[in-house]
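I have placed the structure first, in the form of C-alpha cells, so that the comments after it can refer back to it.
Note that one protein chain is taken out, while the other chains of the complex remain in position.
To keep things simple, chains are lettered A and B as they appear, and every chain counts its residues starting from 1.
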Amino acid sequence: MHHLDAEELKNLKIFRDLLPDEWTEVYALLNRQKIIEGEQLIREGEQAHTFFIILRGHFMIHYGDGRAVTLNKKGDIIGWSSVIRPFQYTANVTALTAGEVLSIPGDRFLELLQKNAELGDKLVKRVNELVSKRQAID
Amino acid sequence: MEMFLDFFSNTGFALADYRNLIMLGIGMLFIYLGIAKDYEPLLLVPIGFGILLGNIPVFKGLGLSIYESNSVLHYLYYGVTQGIYPPLIFMGIGAMTDFSTLLARPVLMLLGAAAQTGIFLTFLGALALGFAPNEAASIGIIGGADGPTAIFLTAKLAKELIGPIAVAAYSYMALVPVIQPPIMRLLTTRKERLIRMEEPRQVSKREKLIFPIIAVLLCCYTAPAALPLLGLLFLGNLLKEAVVTERLAQAARTSVIDTVTILLGMTVGASTQANVFLTSKSIGIFVLGALSFCIATAAGLLFAKIMNLFLKQKINPLLGAAGVSAVPDSARVVQMVGRAEDDTNFLLMHAMAPNVSGVIGSAVGAGILWSFIVG
Partner (left out) sequence: MTGIEAILHHNGFGMAAVGVTIVFTALVTLSLIISQLHKLLLVWEERETYINKARRMFSLLGPKEVRRAKNGEKQAKAKYIASIKESSRQFNILIQAMGEPFSLPELIRIAESLGIESPYAAVAHLIEGDLIIPDQKGFYLWNHEAYNSLSKRS
C-alpha cells in the first residue's frame, strides 16, 4: 500500500481523528485482503484473532438462530470481538459478493491500544459509534 | 560443621569465579534491555534469563548443566544443536508474512539479494582473522541478520560457537535502529531519500497461493541445503494464504513459534557459559558481526543506487537497507529515515518487499555455505 492508499484509508471514519504519529503506527498493522463471493471470513464461537474493515463488497453477519444483518458501506467494521474479552467471535460473517477488506491482527492492535492509551481511547470511541449505528436486530 | 562445609563447597557460591559474575551481568543487561527498553523483548528476555541459568556453577555429574547429557536443559538444547527449532520458527514467520508487496514489485527482491553480500564479505573477513572455514561461515551468516538462520548454520558447522554467535546476531538485530540510520544518511543524498515509490498493483489471492510453491521448488532446487529453513517458511506461508488451513497457520504463528522461541532463547542463553563466551574468539565474532551488519546495509543501499541508473521509475535507495532481513525492524528504520525527510512519504510497506526477500536470501546463503563447507 503506497502513500495515496494511505491518504484514502486515513479518511475512513475510524481513522479520521488520528494524529500523524498515531496513524503511522496503525497503518503498519493494516493488510489489504481480497475476498471472493461466498467466502466465510469469521466463524461463530472460534477464537477471534483478526478484525476487518470493509473497503468494498457486501457482507452478511449471521447467527446460528438464522438472524442476519448485511453491511456494505466502506469503513464498516467486522470482528471487533478480537479486541474484547473473551476474544471469541460472536457471529458468522460471509461475503455476499467479491470485495476487499482491511485485516488487522487483533492481538497486535490490542498491544498498540495498551501501549498508547490516548490512541486506544480515540479508536474505541469511533468503533463504538460505528457499531452502535449498525442496524439493531434484537 | 564438616557437613556444612561440605555442603557449602558444592554450592554456586563456592564454585563461581569472576567470569560467571561477568556473564550474570550480561544476562541481567539483556533482561533490562528487553523489559525496560523494549529492545526485542521476545528474544532478549529468554536469552538473558538463559544466560543467568547457564552461569550458575553446578557440581558436575548431577545432570544439571546444559552440557551434561542427562540434564533437562540438555534435552531442550537438542532442538538447537540438531537444527530443529530454527525451521519451526521459520514456519511461524512464513505464517505471519504477507508476500504481496514483494509480488507486486518483484524487482525489489534484488535488494534483498544484494544485502546478503554482507554474509560472504564477513566470511572472508573471518578467514582473514584466522578462523577456520566452518567457523568463518557461521560468523558470516550473522550478516544475514536472521537469528534462526544463524543458529541453524552454526549448529551444523560450529556448535561450540552457537552461544556467542546467537548473542551477537540477536544483539545486533535489536540494534538495527542504531546501526543503520547513519549508514543510510551517509550513502544517500537528500534528493534520493525524497523519492516516492509508485503505487504497487493489486496482488490476487491466486498469486499469493502459487508463490510459496514456486519459491520453495526454485530455491531448494538451487540450494538444497536451504530446504529445512525455506521448506518450512513457505509451508507456513501456504497455510496462511490457503484460508481453509487458517487454524494451522494460526497455530504456527502463535503457539508453535512462541513455544520454540522460549526454548531456543533460553537454551542458547544457557549455553553461553563463561568459559565458552569470554574468549578472544567472541571478541572477533562481535567485531565481525557489527561489520557484517554495516556491510549488508551498505551493499543494499549501493545496489539500489546502481539499479536506479537503469530503471525508468526510480526506487528510493533507502529500501536497500531493508534487504537486511531483520523483519520488520529494518523496514521500520527505512520508514523512519524516509519520514524524517518527508512526513508524507510512507515507505514501510514498500520496504517490506526487500525485507522478506532478505529472509529468503539469507536462508539460500546459509544453504550455500553449508554445502561448500561440508561438501
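Couple of notes before you dig in:
Here, a residue touches a chain if its C-beta (ideal position, glycine included) is under 8 Å from a C-beta of that chain, and two chains touch if they have at least 3 such contacts.
From a predicted model like this one, the values you see are computed outputs, not experimental measurements.
The chain not displayed here makes contact, within the full complex, with A, B. When the omitted chain is restored, the residue from A:29, A:60 or A:110 that touches it is A:60. The chain not shown here is touched by just one of B:211, B:293 or B:346, and that residue is B:211.
Residue-wise, the contact with the chain that is not shown comes from B:357, picked out of B:237, B:292 or B:357. For subunit A, the list of residues touching the undisplayed chain reads 37-38, 58, 60, 62-63, 65-70, 72, 92, 94-98, 135-138. Counting the whole complex, the residues of subunit B in touch with the unshown chain are 102-103, 106-107, 109-110, 112-114, 116-117, 119-121, 123-124, 127-130, 133, 136, 201, 203-204, 206-207, 210-211, 214-215, 218-219, 222-223, 357, 360-361, 364-365, 368-369, 372.
In this section, only the chains that are shown with their structure count from here on.
The mean-CA centres of subunit A and subunit B are about 33 angstrom from one another, to the nearest whole unit. For subunit B in complex with subunit A, the touching residues are 98, 100, 196-200, 202, 204-205, 243, 250, 328, 332, 335, 339, 343-346, 348-350.
If you check the complex, the residues on subunit A that touch subunit B are 1-6, 20, 24, 27-28, 31-32, 34, 36, 39, 47, 49.
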